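A single protein chain has been omitted; all remaining protein chains appear in their positions.
The letters A, B and C name the chains in turn, as written, and every chain counts its residues from 1.
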Amino acid sequence: MNRDELVSYIPDTFKDKVQLLDTGRAEPFFLIKAENLLEFSRAIKDDPKLHMDWLSCVSGVDTGEHFEVVYSVASVQTKIRFDYKVVLAYDGAEIESVQTVWPGANWHEREVWELYGINIRNHGNLTRFLLPDDWDQGHPLRKDWDAPDFVRMPEK
Amino acid sequence: MSESRGLHTKEFTLNVGPHHPSTHGVCRFVLKMEGEVITHVTPVIGYLHRALEKICENRTYEQIIPVTDRFEYCTAMSCNMAFSLATEKLAGIEVPERAEYLRVIMLELNRISSHLIWLGTTSLDLGALTPFLYAFREREYILDLFEMTCGQRLTFNYIRPAGVSRDIPPEFIPKCREFIDMFNDKIDDYERVLTENPIFIARNKNIGILPPDVAIAYAVSGPALRASGVKFDLRRDDPYSIYDRFDFDIPTRENGDCYDRYLIRIQEMRESTKIVRQAIEQIPEGEIRGKFNKMNFKPPAGEVYCRVENSRGELGIYLQAADKEKKPLRVKMRGGSFNQLQVMPVICVGHKIADLVAIMASMDIIMPDVDR
Amino acid sequence: MKTLIDGIKNLCIGMVTVGKHLFRRNVTVQYPTERWEMPERSRGIVVLLSDQETGELNCTVCMLCMRACPASAITIEYEQGEKGKRTLKDFIVDNTICCFCGLCEETCNFAAIKMATMYEFATEDKESLIWHMDKLQEMGRDVPYEKPVRKKPAAAKPAPKPEVKADGEKPAEPQPAEAASTGNTAADPAIANEPEQKPDNRKPDQPAEDQT
Partner (left out) sequence: MELTGIFKYLYELLAATGLPEVWVDIIALIAAGVIVFGFLALVALFLVWLERKFAGHAQQRPGPMRTGWHGWRQTIADAIKLLQKEDIRPTLVDRFVYFWAPVVVFVAAFMAYVVIPFGEGLIVSDLNVGILYVVAITSFTVIGMLMAGWGSNNKYSLLGGMRSAAQVVSYEIPMVIAICSVILFVGSLSMVDIVQSQAKIYQWYVFRLPFGPIAFIIYLIAGTAETNRTPFDLPEAEQELVAGFNTEYSGMKFAMFFLAEFVNMFTVSAIGATLFLGGWQGPLLPSWMWFLGKTMFLVLVLMLFRWTFPRLRVDQLMEFAWKTLIPFAFVNLILAAVMKYSGWFNW
């Protein structure tokens, strides 16, 4: 399945759950709603034409306006690769864990929780991970994060 | 250790690391053990967390390249490559032909040097000290080649968006050819010491078996995945740069144990020399860097996830750029070791503490890759 | 039984291989007494280059290296005379946070800053790793370098005037025209000539520049 087919296949299959983001890139990018996340993830894994069995990476993003959580998925069998993301407001940012679909999501989600403060429902093991156990200085990858020993590059 | 009455044994919590000779950096394992048998493993990471992703949000695109060097320092070239690819994809930059060849040569040499580190540390972890030094001896040749080209032995800062930083010096090609000519013999040397050695086989065969479905579910990539019998290599299956022009094999094995992972990496070193040999024969003359505004590069808004196959598997960079900003909005680095370490609790249970060391070594986990 | 004999045979093969290495030449050198010859491109410590004949610094205070530095290890202090002409007051390289990436050398259009092949600069305290202009110049005195070849002298522009080159070449401009060979385009001169704000001295312990 090449890119063009994929770009038409996914919106056709999943209808209004998914929206194609046209950001003019080589690889297709989809936007889905947070409440559809788990359902969509399972569907693309089970879909025989897609068979997205490989979760490369879960990246949290703070754009300065809202949070995004980007899922980069691929398939070992069909060699398809695309990304999709959910957009979350700052207040009460929360998503469903996709561990039941891809067990490897565990640590990636923990990282998103830890560094952005996005709550992961049904994760089961949200404990400190990259940061020290007694860390109490907030979520470092948020744009508004500041700590006394953090020095930004001087604007030149 | 044992309770007074009967054969009741108390569960024993052993803290391996963070400063333990065999944890490849500063990783800690909290082991629950019954005697010498592991019943539960909890990796504790974060000792090497350098906040590289936060630093990247605070640098211009050219300045991020030295930061990516520190991401996974055993294969800094592929980190440079992944970030450069992401930037190029984002802004639609063309890369000159010669630069592509130089990139492939460097990436493959770097893969060999990384596998040599793995070979050395693996044999060291299993108690054989001599192959360690043999591996490092050959690695020095490669590092000399790198230093000759880009001036550094470890943090190369060589592959840049739109090309590479410098052209190779004239003595590079002969030296490189000399290296790959002698290198296959050296691999034979390592194999004579290790491959058929009954002690080495006893330590590695049927240890840490990683079934293919578990490997895929946990997104374990690279040689560890191929040792489980899944023929998946990004150089073939999601080709980047000019890998589609070279003729090389992707070795796979069936069992997915430590011994297979060892054989796969040995075989991969041989395949890499093939690629380097083809590349230095085909390399054209020409420009080495396309158009790229070093100081004021401002890509259009967008986001991209780019992945390359490095010696530990899939190395991905997720890059999101705000519109007309000199600094990216988000750089996420995904290293192969992250997922490899994640699968450790699954495959270590039931093995001995000595096997943990062997499995860790065969997975080729290095901590900067995990902690970033 | 067969596996046992095979095993012993293979153990012996390994021992012979190692045994053979006993009689090979050593590949290591005795470091302080013998040294490798560093390749010319090797990126060691940062030095400032001087003109071979006049002995003055090549630096034109264009500030490009300071902007290029990903670690903010370079601080340039200057005085701004009339017509925006700058004279160098001090050039500070903080070796505690320098990450040896070589970007300063690459951006410099005047062969004023270079990463020399020297690599031994260990000291006993942190303070003496912050090098000032005189030390940098001293270190760079004997470093060989190639003067950038100018294809055409750029049109005169009221720009910071560097010291006059001894070979009678026109005063160099912070113009990246000669960088064409590598195809890069550095900052355009207008930006380079903007009056710079002096960046705050950064704390040396900032978390960013760990040498790993």
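Everything below uses one rule, namely that contacts are C-beta pairs under 8 Å (C-beta built on N, C-alpha and C of every residue); 3 or more make two chains touch, one makes a residue touch a chain.
Keep in mind the model is a prediction, meaning the values are calculated, not measured.
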item	value
Chains in view that touch the one left out, judged over the entire complex	B, C
Residue of B:197, B:228, B:293 or B:320 in touch with the missing chain, whole complex considered	B:197
Touch list for chain C against the chain that is not drawn	4, 11, 14-15, 17-19, 21-28, 30
Touching residues (missing chain, whole complex) on chain B	1, 12, 14, 20-22, 36, 123-130, 133-134, 137, 193-194, 197, 199-200, 202-203, 352-355, 357
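In this section, only the chains that are shown with their structure count from here on.
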item	value
Chain B-chain C separation of Cα centroids, rounded to whole Å	28
Inter-centroid spacing, chain C versus chain A (mean Cα positions, whole Å)	40
Residue list for chain C, restricted to those that touch at least two other chains	67, 207-208
Touching two or more other chains - residue numbers and ranges from chain A	150, 153
Residues of chain C defined as touching chain B within the complex	3, 6-7, 10-11, 13-14, 17-18, 21, 27, 38-39, 41-43, 64, 67-71, 99-103, 106-107, 115, 182-188, 191, 207-208, 210, 212
Residues of chain B defined as touching chain C within the complex	50-51, 55, 58-59, 62-67, 69-70, 73, 96, 130, 134, 137, 140, 144, 147-152, 155, 157, 162-163, 165-166, 169, 189, 192-194, 196-199, 287-296, 368
Touching residues (chain side chain A, partner chain B) in the complex	23-27, 29, 53-57, 59-64, 68, 70, 72, 74, 76, 79, 81, 83, 102-104, 106-108, 128-132, 140-141, 150, 152-153
